[in-house]
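Have a look at this one.
Not every chain of the complex is shown here; the ones you see sit where they belong.
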């Protein structure tokens, strides 16, 4: 698939446009507006800020989470700003920017559940979103893993009485509980770094995205977006 | 001593929608009588026969079977049908069952006869119709004449008091008609009460006690064979016999 | 596109996990077709009952199933059934597929029941058998026999449709393929592998159904 080559060697699908992918099913990081299906959320605002920094028109593209990496690889989006956790497996296939926020997977269960920590997960049925690193996380503690197309569908299944637990980002889980799902967070399993995903054959674009992120960190834009959605700054590396 | 009235029909009427198919039919069949019902196509012969077996519901009039008037909405028709066997033009054997299974199906499932008893009875009946060697064969391996004889045996297995036949030989190749008529003749000789719709005038003449001629839903004429065939009273009967005998 | 050697390498490496997934696919299909036959028979009998309200219920059921995509039905039944009573995932998925298959099977059975010669019912009745007894002993056995080839085809369709159970967390063939594919960032290879599994299964089943069809045609002569 041929892309537009820019003067600095970075490549874009469409000249002057910064096409960034997100799932729209990961509230509050990305979610769609009821009226026009455009996406909003933390990831989206970060993507838009980067585009502005690069002097490009931001174009959002909604792809089911599982297909995002494949979509970036096959040139259906320039980058993905979709809360991808950096891990070595993914690094073999795509490039990561510097982290734009720090988070971590948490165990979520129904309120009456006795599961507290990862040690309680042995033999339990754990649901995760397909294509997420949470299935790797879960597989460390149990063999019984069920997958859905989005984190929220997995939480919905948990809410309606299916499975023993869901592992997902603690912010997403907390938000779902707030929206009325009968679920509770348990152990916060680990810390993780989330970054923007780029194809490996576009090193110049990676360089420019990293520069843009650095600028946004320094001028406080990232912090501002984080405060807006979470009331706290998740873009600073925790101690 | 007067013979028993097996079937008595009074003022029977039946319509299909606009079509008045049976018009004020009166008819009595006594025990051991063989009645042959003849008439041109569409005259209502099958419908009358089916009314006698309650496969068709009458509109008005009464049907009295063995002295008891039957009320289709109250009486257990299945019980009455046990008394009245029927043989169809197209045999209607059960194709997924062997000849023997065809015959024992109703005795075992309806009357609750023991399967062994039913089987030995069925074998007797098969012998009677000359098909003792076909017990374990499926119907599709039989000729038309053999099928019809099995159908007769199947009806007899319920030990009916009356047998109805609706053109039992008209779906058969000519060379197979004889074997079925022979079986029916034997049955008549044993004293079975029979109502037979047929176009086989030879059979009617030889075996029937009474001939009933229907036309356009009415019984036009009835009489013993001798009188009916030699001296038909009605003009329409004469017409019919002329065209039929020509063939 | 993956290279041939890579494709075969992965095909062999993953055979255990795919064979297990294939088993689940087959289980889902068999169970959903069997339940579908029960449901289908039920609605087919309602449809031919000549009782207006039962006919209507049967019509509505068929209309709902044929009027909506299977994936919508699966989601509604999976999450909807959960709200009413909690049955294990496998049974929820099977039931969702069975309710879908049931509508098509009811149409098949209705056709073959009505295709049995009317004389059969009359023969049964004239021997003193009740309507229900004649239906059970005489009509249905013949109807089912004739339904075997179309039921076989429905089985093949059901097998392919069971791939949508992937979206309600069944680890059947398609789900395993996409999960492994996205974990290994090698979607295409795994999709092609799973396509091979389906092709082999469908080819095998098609062969069996064709044989069955010929056999029945011969024994009907």
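Miscellaneous remarks
By letter and in written order, the chains are A, B and C; residue numbering begins at 1 in each of them.
Here is the rule we go by: contacts are C-beta pairs under 8 Å (C-beta built on N, C-alpha and C of every residue); 3 or more make two chains touch, one makes a residue touch a chain.
These numbers were taken from a predicted model, which means no experiment stands behind them.
The stoichiometry of the whole complex, written in the labels shown, is A x1, B x2, C x2.
Going forward, only the chains that are shown with their structure count from here on.
Centrality by Cα centroid goes to chain C.
Top contact pair of chains, counted by C-beta pairs, is B-C. Chain A and chain C have Cα centroids lying 38 Å from one another. The geometric centre of chain B is 46 Å away from that of chain C, both derived from CA atoms. Computed from the mean C-alpha positions, the centre of chain A lies at a distance of 83 Å from the centre of chain B. For chain A, no residue reaches two or more other chains under the stated contact definition. Those residues of chain C whose C-beta lies close enough to touch chain A in the complex are 79, 82-83, 86, 89, 167-169, 171, 175, 178-179, 182-183, 185, 187. On the chain B side of its complex with chain C, the touching residues are 53, 55, 78-79, 81-82, 84-86, 88, 90, 92-96, 105-106, 109-111, 140, 151, 154-155, 158.
The residues of chain C lying in touch with chain B in their complex are 117, 119-120, 122-130, 133, 137-138, 141-142, 145, 219-221.
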